[in-house]
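Beneath this line is the structure, given in structure tokens, with notes to follow.
Excluded from the complex is one protein chain; the other protein chains are retained at their positions.
And now, subunit A:
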Amino acid sequence: MKYIDEYRDGRLAKDIARQIAALADPARSYHFMEFCGGHTHAISRYGLEDLLPANVRMIHGPGCPVCVLPIGRIDAAIALAMRPEITLCTYGDLMRVPGSNGSSLLKAKAAGADIRMVYSTLDALRIAEAELEREVVFFAIGFETTTPPTALALKAAIAKGLGNFSIFCNHVLTPPAIQNILESPDVRKLGTIKIDGFVGPAHVSTVIGTEPYEFFAGEFQKPVVVAGFEPLDVIQAILMLVRQVNDGRHEVENQYIRGVTALGNEKAQAEVANFFELRESFEWRGLGEVPYGALRLRPKYVAYDAEKRFSMVTPAAKDNPACECGAILRGVKRPADCKLFGTVCTLDTPMGSCMVSSEGACAAHWTYGRFREKARQVDGGRAVA
């Protein structure tokens, strides 16, 4: 497959890992956070951690929109879908996310709610057009990559005069979340994460560009390397970060030059700006209230805003107290530190959202990491390179 396979050459990855080992100063440790769940998945799937020297460690960040969606928003969506006039359309990732008391969209669907899995907002639009007597609500979720498709769906719905289409908006933004990780009082209190740099998300950056990260590089003196999601992309980005740390630099570098520019896709940004504005505050699972961390529809589109149109309420719902998703999303704990991991909580019976999404740290570790960890322990804690 063009533009995929070339970036999966295991021999090259090992050679780059050797270069990282040669450059990493044995007297210090390097802790890099990959913000995006896509990177977490790639790192686990291709065993990249095992290639790295022991003093270069990856911390899994909060960058999976499914994992950071608070349980109350799922409850609100389920309550809406139970109304007889509503057809709720949603991306497949959301179907199994646990709500309160063991509920989920999948269970609500089994109980008779009209919930339909769609691949694209284009599908949701087609449903609204074909079934004019139904109220079709699109459960919108995602970072900056997924927001332009929601904006374009709204634009099309307005152009077609579809009065039965609306959006339950849960779009979140990357830069405020990174800022929250670096400076929220909560994180300072936990105080245990040391971050020397970030692997920035490539696909988000195709839309927003690399420029929004300049602020972190400057203000927090952290290097950021925007990287693609194939194993060679990620390992090259780690090499670039080690070099920056060694040189005492804190710049934004772009590993994904094949798809990302400094300014991003300005057409997409304009569409998003037309329809959405910042929320002053939005709750992120694991991070708490993130100031300006999410988007809502602009007031002039109130007719298309499901929250307003159906007077939706977001109940304050509590996570399972034993679930450590919160600490895991902040990089403070690892999946294996959770008491429920692999016993009560598995891929088939996820208790928390980190186990539901394939990009969640718990699911990635369950699928690819747990046997390796054992092998490493047997190996006396030495990384097997």
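FYI, contacts are C-beta pairs under 8 Å (C-beta built on N, C-alpha and C of every residue); 3 or more make two chains touch, one makes a residue touch a chain; residues count from 1.
Simple rule for what comes next: contacts and distances are computed from a predicted model.
K.L.:
Unshown chain, UniProt name, "Molybdopterin synthase sulfur carrier subunit", "Response regulator", "Hydrogenase maturation factor HypC" or "High-affinity branched-chain amino acid ABC transporter permease LivM"?
P.N.:
The correct option from "Molybdopterin synthase sulfur carrier subunit", "Response regulator", "Hydrogenase maturation factor HypC" or "High-affinity branched-chain amino acid ABC transporter permease LivM" is "Hydrogenase maturation factor HypC", the UniProt name of the unshown chain.
K.L.:
Based on the whole complex, identify which of A:44, A:87, A:104 or A:145 touches the chain you can't see.
P.N.:
Residue touching the absent chain, from the options given: A:145.
K.L.:
Among A:28, A:194 or A:258, single out the residue that touches the unshown chain.
P.N.:
Of the candidates A:28, A:194 or A:258, A:258 is in touch with the missing chain.
K.L.:
Quick one: which of A:30, A:139, A:168 or A:229 touches the chain that's been left out?
P.N.:
A:229
K.L.:
Of the listed residues A:44, A:121 or A:179, which contacts the missing chain in the full complex?
P.N.:
A:121
K.L.:
List every residue of subunit A that touches the chain not included in the displayed model.
P.N.:
Spelled out for subunit A, the touching residues are 1-4, 6-7, 11-22, 36-38, 63-66, 91, 93, 119-123, 141-143, 145-146, 148-149, 152, 201, 203-204, 206-207, 229, 232-233, 236, 239, 255-260, 265, 267-268, 271, 357, 359.
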